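Take a look at the following structure, please.
For this depiction, one protein chain was excluded, whereas all remaining protein chains were kept in their positions.
Chains: A, B, C, D and E, in written order; residue numbering restarts at 1 for each.
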Amino acid sequence: MAEVTELLGRVATATLSAQLHRRGYRDTSIEGVTTNVPGARLVGVARTLRLVPYRPDLFERHGGGYNAQKRAFDSLRPGDVLVIDARGERRAGTLGDVLAARAAYLGAAGIVTDGCVRDATAVAAVGIPTFSAAPHPALIGRRHVPWAVDETIACGGAAVQPGDLIVGDDDGVLVIPPHLAEEVARAALAQELEERFISEMVTRGEQIDGLYPMNPAWRERYDAWRRELSDLEEL
Amino acid sequence: MAEVTELLGRVATATLSAQLHRRGYRDTSIEGVTTNVPGARLVGVARTLRLVPYRPDLFERHGGGYNAQKRAFDSLRPGDVLVIDARGERRAGTLGDVLAARAAYLGAAGIVTDGCVRDATAVAAVGIPTFSAAPHPALIGRRHVPWAVDETIACGGAAVQPGDLIVGDDDGVLVIPPHLAEEVARAALAQELEERFISEMVTRGEQIDGLYPMNPAWRERYDAWRRELSDLEEL
Amino acid sequence: MAEVTELLGRVATATLSAQLHRRGYRDTSIEGVTTNVPGARLVGVARTLRLVPYRPDLFERHGGGYNAQKRAFDSLRPGDVLVIDARGERRAGTLGDVLAARAAYLGAAGIVTDGCVRDATAVAAVGIPTFSAAPHPALIGRRHVPWAVDETIACGGAAVQPGDLIVGDDDGVLVIPPHLAEEVARAALAQELEERFISEMVTRGEQIDGLYPMNPAWRERYDAWRRELSDLEEL
Amino acid sequence: MAEVTELLGRVATATLSAQLHRRGYRDTSIEGVTTNVPGARLVGVARTLRLVPYRPDLFERHGGGYNAQKRAFDSLRPGDVLVIDARGERRAGTLGDVLAARAAYLGAAGIVTDGCVRDATAVAAVGIPTFSAAPHPALIGRRHVPWAVDETIACGGAAVQPGDLIVGDDDGVLVIPPHLAEEVARAALAQELEERFISEMVTRGEQIDGLYPMNPAWRERYDAWRRELSDLEEL
Amino acid sequence: MAEVTELLGRVATATLSAQLHRRGYRDTSIEGVTTNVPGARLVGVARTLRLVPYRPDLFERHGGGYNAQKRAFDSLRPGDVLVIDARGERRAGTLGDVLAARAAYLGAAGIVTDGCVRDATAVAAVGIPTFSAAPHPALIGRRHVPWAVDETIACGGAAVQPGDLIVGDDDGVLVIPPHLAEEVARAALAQELEERFISEMVTRGEQIDGLYPMNPAWRERYDAWRRELSDLEEL
Partner (left out) sequence: MAEVTELLGRVATATLSAQLHRRGYRDTSIEGVTTNVPGARLVGVARTLRLVPYRPDLFERHGGGYNAQKRAFDSLRPGDVLVIDARGERRAGTLGDVLAARAAYLGAAGIVTDGCVRDATAVAAVGIPTFSAAPHPALIGRRHVPWAVDETIACGGAAVQPGDLIVGDDDGVLVIPPHLAEEVARAALAQELEERFISEMVTRGEQIDGLYPMNPAWRERYDAWRRELSDLEEL
């Protein structure tokens, strides 16, 4: 797993999304979440927390004390990404700086919520990559009852299971089923090398026609360029 | 339970909502669903089905054959209301006429989904009260994977547990925790009697001031009216 | 005023909207409201009620007893249309059958709210034309505090002042400033006569080109048709 | 084509949607439009009209007189369905009763717009099946400039080309590419026969498990039932 | 008042929101507004401006010259926060740099609008904290008529009265009724001290269970830590 996450960490979500798309995975992006730290990169293994809508009786029994939200954070392991199903609710927080600090201490790789983050400035200061719908000052109890840990959930319109690979950058966040992760990562690396070549050609003034996608002639030049490159670099 | 549902069946959701509100239950309406048969009344005991977003690998393993959706319908008992968590998704159906017919055969009291209904005309013909976000021709597999039966779910912004009381009419659908159901039903019946009196007074031309809510003078007249009435009617 | 409302009652909102548009009034429709009784026609003089968002201290002082909402209904006069500014809030009612019955008793011409109606079936039974965003079972206090009567308000994206003319049908609801009402009504009647002629021609198979809008040749035929008609009918 | 439309007219959009889905056509429903006459069935061949946002200079040159909207209606042929790209704009009409009457006179099969209909009551009286986002009194010029006829357009999130088959019922509206139409129609007829059998079994009390979808045992019983049926009926 | 605003200025909106929530104030956040200067802190006393939708006759009489918007800005006093009710309209500005400069000159503490800001870059340069829905180049007259000063208004879903305390940071903006301000501020300071302790423990590796919220054992350690701290610091 460590090697796969290392590979995934070297490619953009845009490239991974293209590779998933080719394999029929068209709806594996978590929509509508943004990072609290521009330029942040997120890679890790999904853990999940499911919230349900606020209701007095359920909150009384499940909302306070050592609830599912707090159990989820205490249970994080190095490399985990906690993904929170908040039904896209933009009128309440789902975590704050204390829990973010706990996740960071435990070596978690990041946090993704389709709800909001409280005390967003303090959470950003903790330094753990956190993707959310927006900041919001309200307690989780304004709209939610923390419910279940490590179920299959919905987050930002994507299904997420514990064990899925989660990758995020400024473009957004992707969910990658584990059985596809390595294949997709390697294919993405190859694609990025091609795009690096194409970008170089474009900046030299080559036109898109024939180059992007590459026709046989360009493909040949690319192969030569690639051989050259591999003499110079580790690929 | 039978007695409670009988009581609940005699009051409007507007009145029940007021009684729940007084007890701190402000967010127990399932938002954005409407009945397929104007005038329909729905009363029963919640059973639940949770859907998660479509994903090829999950759908392959859980979407086809005798999936959670079909198991849920086969498991319905007389008086049950199947409540489906479809994340408010308006671009796919969550049931069609075959499953509605199965629910009707088993004596279920109704169906509520915050997603859509396929073959809405045929479903209406089945005659079981069905509340949904809209009709839509697409298969459940366009956006969903049927996932779990009888979990606590979110539907239309409300938390729903198996065993909750579900009541619906043209105003919408309410979720009533079982421990409150009888108390709320009886209080609602009393409130409706008051409102029946107030309506009679209003149609006679009495002004709202002092009457609605009732001041002591009106309260006295109400008590007299009520005693009279109880001689004439069963209450 | 009575004559103006009588004139307005004889034309469709679609025609009135066209006449208002020509006079630079492009945003005088109350968006997103529908009638509770298909085919209902609404014509009357605006009275207004402004609600503000729920807050415990404000509700305690202004929400209960003989509040602004109830004072507004008690103050209605024959021909009034009560227009309610509910900020388009779809998660709470703004009136129920008791207040609708009071409005009907006082001879009000109708009710328009960009919020919801409680006990929609009972309100429809009262028979007073009521346009709203949707039905909803919740009390006004779930989201609102009744605030002020007869201020200039916003309703469904339109500004409304007491004294404006309100006209509604299945297409929606329009707000007509009083100084334009008669002029717009008469121009709309003339336009409808033209469109009646055009429709007759179209149903006889005439093509749109030249007819709609009318070129001089058609205009001549129209004038003849109109003269004929005026011998037969009262215009 | 006549035969294909006849076949398509015998199946529900829900069934056609399923057949399109199996062939990889997951996004060919026109979202968010409803019929003005419950129970209406729409089948025909697409013609298109594209509107662009209102702008004074463009409207002056292209909005008045015999504009693209009117040319489109005059050009309709028997069996055509005019599909209007109004960008889902809900604050202006895109046609009224005069143009609907013209379409009806010319034998058009129906009208679909992701914008609104003016004078909705009069349009319904014309009797031509019309699917729209909502009724609205405003002129097309409030938000639109009629632009182009018979281009490939977007309507309710689906791409539509002249010549596509358009099918609509209470579930919504589908766009079917011509090369798939007959295959999809025949497969849908076969599917509906199966579902008719399954429904009969369900109403007799058979459980879903094994029946829907059919296992080999049920498949055998189905084939027998079908043979019987074909002796009795024309299929 | 000065002391209260000083206290409020020392706590995060997340903490204040929690204290308001405990006192039954769950809906006092102004939703959907963000600061034009990340990290900005806003604290002051509410003044209000209510806008109504654009209409030619109303704009002619109330939109130009020394209108309500300009009177509101000229009337600001040191420490005031001008809160503008723009109905969440995202297609027009509600103020620009000239008025922002006037507010700054008069010593106002900030501006909050649920509409947009024109010339956002210039407004940010003025340096007065400004929270809005978004920047937008259009004049207020595109959608609004400036209407009334210092009424009770709705802003971002919250009710706001002149005299309320307004506090904002990166999490959003809160409205605090004056009678609660000091109590809530002091309770928030106490809560933040606890959370400072809890955060220190978490960064040392303590688990959430038992610590957050604190059990008696932790509470004891906290009291000791606090006594120590008070010897070192001013609290």
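Simple rule for what comes next: a contact is a pair of C-beta atoms (placed from the backbone, for glycine too) under 8 Å apart; a residue touches a chain by one contact, two chains touch by 3 or more.
Just so it is clear, the model here is predicted, and its values are computed rather than measured.
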- Contact list for the unshown chain, restricted to visible chains: A, D, E
- Item | Residue in contact with the excluded chain [from D:52, D:83 or D:188] | D:52
- Of the residues listed, A:16, A:46, A:128 or A:180, which one is in contact with the missing chain? A:16
- Item | Residues of chain A in contact with the chain not shown | 12-14, 16-18, 21, 26, 29, 31-32, 39, 169-172, 174, 195, 198-199, 202-203, 205, 207-210, 212-213
- In the complete complex, which positions of chain E touch the hidden chain? 64-66, 70-71, 73-74, 90-91, 93, 96-99, 101-102, 105, 118-122, 135-139, 141-142
- Message: For review purposes, identify every residue of chain D that touches the missing chain, sorted by number.
- Response: 24-25, 27-28, 52-58, 87, 145, 147, 151-154, 157-159, 161, 175, 177, 179
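Here is the rule we use: only the chains that are shown with their structure count from here on.
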- Message: Using CA atoms for the superposition, what rotation angle relates chain B to chain D, in steps of 5 degrees?
- Response: 120
- Please flag the chain sitting at the greatest distance from chain A, going by CA centroids. C
- Top of the farthest list for chain D, CA-centroid basis, is E
- Item | Separation of mean Cα positions, chain C and chain B [Å, integer] | 32
- Query: Line, ring, star, complete or other: which one describes how these chains touch?
  - Reply: other
- Item | Pairwise chain contacts, counting only pairs that touch as defined | A-B, A-E, B-C, B-D, C-D, C-E
